[in-house]
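A single protein chain has been omitted from the complex, and every remaining protein chain is retained in its original position.
In order of appearance the chains are A and B, and numbering begins at 1 in each one.
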Amino acid sequence: MKLSQIAILIGAEFSGEDREIKSMNTLFDASLNELSFVANTKYIKDIAASNAGAIIVDKNTKDEVPSTCIALVVESPYWEMAVLSQKFSKQLEDVNSPKANIGEGSVISPKAELANGATIGKNCHIMAGAYVGSNAVIGDNTILYPNVVVYRDCHIGSECIIHAGSAIGSDGFGFASNKLGEHKKIYHNGNVVIEDDVEIGSNTSIDRAVFGKTLIKKGSRLDNLIHIAHNCEVGEYSVIAGQTGLAGSSKLGRSSVFGAQSGVAGHLEIAPFNTFAARTGVTKSIKESGQVFAGFPFMNHKSWLKIQAKLAKLIK
Amino acid sequence: MKLSQIAILIGAEFSGEDREIKSMNTLFDASLNELSFVANTKYIKDIAASNAGAIIVDKNTKDEVPSTCIALVVESPYWEMAVLSQKFSKQLEDVNSPKANIGEGSVISPKAELANGATIGKNCHIMAGAYVGSNAVIGDNTILYPNVVVYRDCHIGSECIIHAGSAIGSDGFGFASNKLGEHKKIYHNGNVVIEDDVEIGSNTSIDRAVFGKTLIKKGSRLDNLIHIAHNCEVGEYSVIAGQTGLAGSSKLGRSSVFGAQSGVAGHLEIAPFNTFAARTGVTKSIKESGQVFAGFPFMNHKSWLKIQAKLAKLIK
Partner (left out) sequence: MKLSQIAILIGAEFSGEDREIKSMNTLFDASLNELSFVANTKYIKDIAASNAGAIIVDKNTKDEVPSTCIALVVESPYWEMAVLSQKFSKQLEDVNSPKANIGEGSVISPKAELANGATIGKNCHIMAGAYVGSNAVIGDNTILYPNVVVYRDCHIGSECIIHAGSAIGSDGFGFASNKLGEHKKIYHNGNVVIEDDVEIGSNTSIDRAVFGKTLIKKGSRLDNLIHIAHNCEVGEYSVIAGQTGLAGSSKLGRSSVFGAQSGVAGHLEIAPFNTFAARTGVTKSIKESGQVFAGFPFMNHKSWLKIQAKLAKLIK
C-alpha cells in the first residue's frame, strides 16, 4: 500500500516522498518498506535506531522522527495502528493457492481439513477434525490429534505431538481502546513457531504474534489447558504443567519448569534453569538461574515456606 | 403439558383448576402459563409478586402461595424442579426444521455443520468443524474459527469473532442432590446471547442459562480458556483476560477489566468501570466504580500492596 493511501486511511498529516509499505512491524524490527508506530513515550528512545520507512506518532513525538523516516502524525497512534493492522491482514484462507502439499507416508483423515497452501511433512498423522490453515507448515512424523487447529502461517516442527482440541495460532488478545471505552481489534499478522520434538496437551491455546512470532523451542513439554499469549518465547526443554498461563511477550529461558496453575506476567525475561512451584505468579524478570520460586507475588521457595509457617502461627 | 400431568410426574399434591404449562421460569420472570419453584427460604418473600401459574413448594411454604396461583406441594422442590426441567427440554436438534438459512456472501465450510433451523447472517465465515445448532442465530460479518461450537438456541451478534474450540451454550453446572449424594441434572433451557462486536478467544466456555439468558454485551473482549457460568452478564466493552472464571449469575458492569486468572464468585453485582489485577478473586458485590482491586479475597489494590510489603518483612 502507498504511504499516501495509508495517510488518508488514518487521517494523518504526511510530508515527504511517497513510499510503498508492505507491512507493519515494531520499531526494532521494521525495515524501510515497513511502517511502525510509537504509542507509549517509553519507546521514543528507540526511534533513532529504527530502520522503519515511516512511523505513526502523535504531535508531541513527531520531532523525534529523523529526516530519513516519514512521520505520520495522528492523535491516537495506537488506535490508528489497530485500524491499519486490518488493512495488512491476510484473508482467512488462500482459496487460490494450490492444494495442500502432503509428504510421503502421511495419513490424513478425510475428516481433517487442510486449507490450500498448507504443507504437511512425511509420515504425519492428521486425525479427524484437525485443521491446518493456509501457508501453515507441519514437519515430519508429527501427530495432530482430533480437532487440533493450526491457524494459517503457523509452523509446527518434526516429531511433535499435539493433543485434541488445542489451538495453535489464535489471535492474541490485543486491541486499542478509545475514550468511550470501545475497542478496536489489532489484527495479528505474526504467527506461532513450534520447533521439533515438542509435545502439547489437550485444549491448550497458543496465540499468534502481533508481529514476528510466538516461539516454543525444541524439546519443550506443555500440558493441558495452558494459555500462551502473543509473542511469548518458551526456551528449549521447558516443562509447563496444566492450567498455567503466560501473559504477552514474556520469554522463558531454557529448561524452565512450571508447576500447575502458575502464571507469568507480561514482558518479563526469565533466566534459564529456574523452577516454579505450582501456582507461582511471576511478577518480575529473573536474572539468576538455578532457583526455586513459589507464591504470588513470587519469592524464593524457602521464603514462601517461612511465610506460610508464620501465617499458620497467627491462627494459634 | 397439563398441570395435572406435572403433578403426577413429581408426585405432588395439587388442588385447583388445571392449566396448560408451557415452560419453567424463575419466580420473577414466570408468567401465567409457566411453572416456578421455591427451593430456598430466602425466596419465599418473592412469591407474592410472582405471576407464575403454579409454584413447586414444600409443605412449609405452601401457605405463602396466593390463591391466584397453584401450589404443587412436594418434599424436595429443587429435586422435582430438576426432574421436570428434563420434560421441558428440547431435543438436541430439530431434525424436522427447515435447513439452515444462510445469508448472502457467507462462506460455510463443507466440513462445518449447520443444524436444521439455524440462521447465518451475511458475509459470515463458518470454518471447518464449526457447529451451529438448531434455532441458533449468527449475525452478519461474523467469523467462527474451526471447531467453534454454538449450541442450539444461542444468538451471536454481528461483527463477532470466535476463536477455535470455544463452546457457546454448553449446559450450566446445575443439579439437585439428594440425601444419598446422588445428583439430578437441571436441564438448561435458557440460552447464550452475545451482542455485536464481541471477540472471544480460543477454548473458552460460555454456559447457557437455566432460564433466560447468559449475556455478553456489545464490544466486549474475552481471551482464551475463560469460563463464564450460567446466567452471567458481562457489561458492554468489558475486557477479560485469559483463564478467568465467573461463577453463576454474576453481573459485571460496563467496561469491567479483569487481569488473567481472575475469578468472580456467584450471584455478585459489580459496578461499571472497575479494574481487577491478575488473579483477583472477587467475593462480594461492588457498588463503587473507578476502583482497582487485587488479591483473594479481593481488596483495594493499594491495600494488597501494603499486605505484600508486610508479609515480605515477616521473613527478614
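By our rule, a residue touches a chain if its C-beta (ideal position, glycine included) is under 8 Å from a C-beta of that chain, and two chains touch if they have at least 3 such contacts.
Since this is a predicted model, take the numbers as computed values, not measurements.
S.K.: With respect to the chain omitted from the figure, which of B:Lys62, B:Lys87, B:Lys122 or B:His227 is a touching residue?
M.R.: Of the listed residues, the one touching the omitted chain is B:His227.
S.K.: Of the residues B:Gln5, B:Ser31 or B:Ser303, I need the one that contacts the missing chain.
M.R.: B:Ser303
S.K.: Pick from B:Phe37, B:Trp79, B:Tyr151 or B:Phe293: which residue touches the chain that isn't shown?
M.R.: Going through B:Phe37, B:Trp79, B:Tyr151 or B:Phe293 one by one, B:Tyr151 is the residue touching the chain not shown.
S.K.: One chain isn't shown here. Among B:Lys111, B:His125, B:His155 or B:Lys251, which residue touches it?
M.R.: Missing-chain contact among the listed residues: B:Lys111.
S.K.: Go through chain B and note every residue touching the omitted chain.
M.R.: 92, 111, 113, 129, 131, 147, 149, 151, 165-167, 170-171, 173, 175, 177, 180-183, 185, 203-205, 207, 225, 227, 229, 243, 245, 247, 261, 263, 265, 281, 296-297, 299, 303, 306-307, 310
S.K.: Residues on chain A that touch the omitted chain in the whole complex?
M.R.: Contact residues on chain A toward the absent chain are 109, 111, 125, 127-129, 143, 145-147, 161, 163-165, 199, 201-203, 219, 221, 223-225, 236-237, 239, 241-243, 254-255, 260-261, 278-279, 308, 311-312, 314-315.
Definition applied: only the chains that are shown with their structure count from here on.
S.K.: With centres defined as the mean C-alpha position, give me the chain A-chain B separation in Å.
M.R.: 31
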